[in-house]
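Shown below is the structure under consideration.
The complex appears here without one of its protein chains, the remainder shown in place.
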Amino acid sequence: MRIKPRIVDVFVRISLNLQAFFTVGILAVIVAIIFIKGSPYINLEFIISSPQDMGRHGGIFSTIVGTILLVLLSIFLATPLGVGTAIFLTEYTKESVFTKVIRFGVESLAGIPSILFGLFGFIFFVTKLKMGWSLLAGVLTTTIMILPTIIRTSEEAIKAVPRSLRIVSYSLSATKWETVKKVVLPSAAPGILTGVMLSVGRAVGETAAIIFTMGSSLRMPLSLMDSGRTMAVHFYILAREGISMENAYATALILVLSILSINILAYYIMNRVISKFS
Amino acid sequence: MSKAAFFIFLSFVTLLSSCSINDNSEIAKKKHTITIAGSTSVMPFVEKLSEHFMVDNPNIIVNVQSGGSTAGIQACFNKTIDIGMSSRELKEEERALKEILICYDGISIVVHPKNPIKDLPLTKIRAIFSGKIKNWKELGWIDRKIDAITREEGSGTRGAFEELVMKNEEIDDAIMVQDSNGSVKEIVATDPYAIGYISLGLVDERVKGLAIDGIHANIQNITSRRYKIVRPFLFLTNGAPKEHVQTFIDFVLSKQGQDILRKEGLVGVR
Amino acid sequence: MKAKITVKDLEVFFDKNQVLRGINLSINKNMITGIMGPAGSGKSTFISILNKMLEFEDNVTIKGNVYIDGVDIINSDVDQVELRRKVGTVFAVPIPLPRSVFENIAYGPRLKGIKDRDELFTIVKESLEKAFLWDEMKDRLNTSALKLSGGQQQRLCLARTLALKPEIILLDEPCSGLDPISTAKIEDALSDLKKEYTIILVSNNTKQIARITDYSAFFYMGNLIEYGPTEKVFTYPANKKTEDYISGKFG
Partner (left out) sequence: MKEYFVKYMLMAFALSSLFFLFLIFIFILFEGLPLFHKAGLKHIILGSKWAPTKGSFGIFPMIISSFLVTFGALIIGGPMGLSCAIYLSEYSGKRMKMFLKPALELLAGIPSVVYGFLGVVYIVPLVRDYFGGPGFSLLSTSLILGVMILPTVISISFDALMSVPKTYREGSLAMGATKWQTIYKVVVPSAKSGILASFILGMGRAIGETMAVIMVAGNALRTPLSILDPLRTLTSNIALELAYASGDHRLGLFSTGVVLLIIIMILNYIANFGIKKGS
């Protein structure tokens, strides 16, 4: 028997609707589980006191500090490098074999899984350059890992700046760099910021690359050569080794909340940019 | 833009200087750091020891990391750490390091508390892990596949287990692998059909330790050498340790240190 | 009469496509010179050579000589920044930079290294006065330039160019998008400015050229068809094409 196309149409519409909401539902369920299980154990004490007894007791302060140090330092290195690359690709060159090769490099770097960054960081920074498990090795590895995201989003943002603004700037006797600095970058700043925020989100949630480069010491890192533990690594160890499910859920909640709010902020900024230029 | 960059830079400087201010005040008291790395089995106990140690010696920071016995031995050779931790005997080529025996650890064969089996002969355990016995029925329980869990290649615990339990037989490659005592224990605690092996010190009410050939894994039986699945926990140093490092080693070997280890289920050397 | 700009045998190619075919002319100081012609005649290309803005296009070949104050800007190594300070441009569409009125005008002077607020303010005030915009803007110096009306924006762009203290001002159809009142304001400003500057006005509007220019040139298909005093060009055109163009038969 042939089913009428109209009926198929209605059926498809309903099932696609359900599919989409099912998928969003997964996100909602994940967040809900983490929230319900984690929120009873979160209080100020948990945030401002450092872990004791491998994290079975006490809070997660040293891992928050470890996360912030790692992320800020990586962003501090990767942003100029990434934005500089984007400026070079969009403003200083015409499409050529040379830019294609650089783009190929960026795309390839973006596709490399984090465990290979970990493997590389471990052999290069930790072992060959004798940094040991340290904040420095973690920062350098993370920098390389987030670089492609910053390059791509910055390039998009810079390309969205109208060409006419550049022409006007040149006609007013600005050099190329003055134009970039005074006209292009300020206009592209929100887009670049979005890319930076997404990278922050990625670095905060990363485990595989960091555990083999920064190590997992629970002590607060006080210098670049100290090992340290990020929240994500702490959560991994707590959950995997069954040290404390309560603290694991609480750490996961803080982790997920911070990443979600960073990402939501990034989308908010991006939307404002889109509405500004269209 | 440049203002923003400057602001970020400024906040960095503030952050770093606030760290170094902390350091300065501590330098006044001559702060020393001891870095310890190695076996994941030894680590939790040394972490505990260091917490007690630092209460009495606030001017010494003890930094304990895991990474595995082999990594600890390597790092000790490279002098990147002060003390290496190992849960296996040194190999021939590693003998240049100085060994300090801090305690003994029994390896307990554990199952889920619901599992009615209490005692197994060593040969049966070997048969489970070599894949010859695959079903709990063969051991007199229900008809259900055994979910056996071993440790990963290179682990000190696995090395000791292979030597003391498996003898010359190989561990079957269909058996699940986890990379720490904690994760093996987690699986055994949640899967009623699982069997694994972990440090005696970590056994609690969430898992059930089996007696081997009628002998329970406990401190008396280890001290009297009746329980055979035992391995040493070692500290390793490269050359003569610095003064503050020696202070920590002395603490671990003191009565106070050994009591802490005993309370954690390990067997002291004093 | 002193020639400010002298052009000799100027040829321009985009790829293999020739857009200017052997242009020869001299442009006088302190006068408004109009350049007219239908779309695609090469008039915009011509003026963008004068401040070297053509270099932002791909695959351009330029042949011949362009002398400004006796210096060949095509074949000698002139400093582009200096040249663009000397030769200012106002584009067809007003393009304010996304910043305040004050900062738009101070953009050029700041690039010159002027940092003193009072000095900048003087320049901004003078430039706005010359563009007949001061009265409207004196209380709005800190508003975003994007909030001004189209006519105000175009006069702002003129003031911004004047702030560079140029000697030559190029205007590329500056009134194409404006209403008659705004156009009149710009024309008044230009007539006033020629005392101090050499002005080149590109326009497709023959009436505007007739109204305010002293000399005018007619470009067609990359050729300079006719060039002379505006009065003569409009009353006794030497060429039939010119006559057809100014009488509105094509264009």
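Think of it as A, B and C in the order they're written, each chain with its own count starting at 1.
One rule holds in what follows: a contact is a pair of C-beta atoms (placed from the backbone, for glycine too) under 8 Å apart; a residue touches a chain by one contact, two chains touch by 3 or more.
What you are looking at is a predicted structure, and each value in this text was computed from that prediction instead of being measured.
**Student:** Among the chains present, which touch the one that was left out?
**Tutor:** When the full complex is considered, the omitted chain touches A, B.
**Student:** Which listed residue, B:Leu97, B:Ile187 or B:Val267, touches the chain dropped from view?
**Tutor:** Of these options, the touching residue for the absent chain is B:Ile187.
**Student:** On chain B, where is the contact patch with the chain that was removed from view?
**Tutor:** Residues 66-71, 73-74, 145, 147, 152-155, 170, 172-179, 186-187, 190-191, 193-194 of chain B touch the chain absent from view.
**Student:** Considering the whole complex, not just the chains shown, which residues of chain A touch the missing one?
**Tutor:** 5-6, 8-9, 12-13, 15-17, 19-20, 22-24, 26-27, 30, 33-34, 80-81, 84-85, 87-89, 92, 101-102, 105-109, 111-120, 122-124, 128, 144, 147-148, 151, 175-177, 201, 204-208, 211-212, 232, 235-236, 239-240, 248, 252, 255-256, 259-260, 262-264, 267
Keep this in mind: only the chains that are shown with their structure count from here on.
**Student:** Find the chain most remote from chain A, comparing centres computed as mean CA coordinates.
**Tutor:** Most remote chain from chain A, centroid-wise, comes out as C.
**Student:** Which chain's mean C-alpha position is nearest the mean C-alpha position of the whole protein set?
**Tutor:** Centroid comparison flags A as closest.
**Student:** Distance-wise, how many Å sit between the C-alpha centres of chain B and chain C, to the nearest whole number?
**Tutor:** 80
**Student:** What's the distance between the Cα centroids of chain A and chain B, rounded to whole Å?
**Tutor:** Computed value for the inter-centroid distance: 33 Å.
**Student:** Please work out the Cα centroid separation of chain A and chain C, and write it as a whole number of Å.
**Tutor:** Here the centre of chain C sits 48 Å away from the centre of chain A.
**Student:** Okay, in this complex, where on chain C does chain A touch?
**Tutor:** 51, 53, 56, 58, 80-82, 84-85, 88-89, 91, 93, 95, 97-98, 107-108, 111-112, 157, 160-161, 164
**Student:** Provide the residue numbers of chain B that touch chain A in the complex, in ascending order.
**Tutor:** Residues 1-2, 8, 12, 15, 19, 22-23, 37, 44, 47-48, 51, 61, 63-67, 75, 78, 80-81, 180-183, 185-186, 189, 206 of chain B touch chain A in their complex.
**Student:** Please give the residue numbers of chain A that touch chain C in the complex, ascending.
**Tutor:** My answer: residues 94, 164-165, 167-175, 178, 182-183, 186-187.
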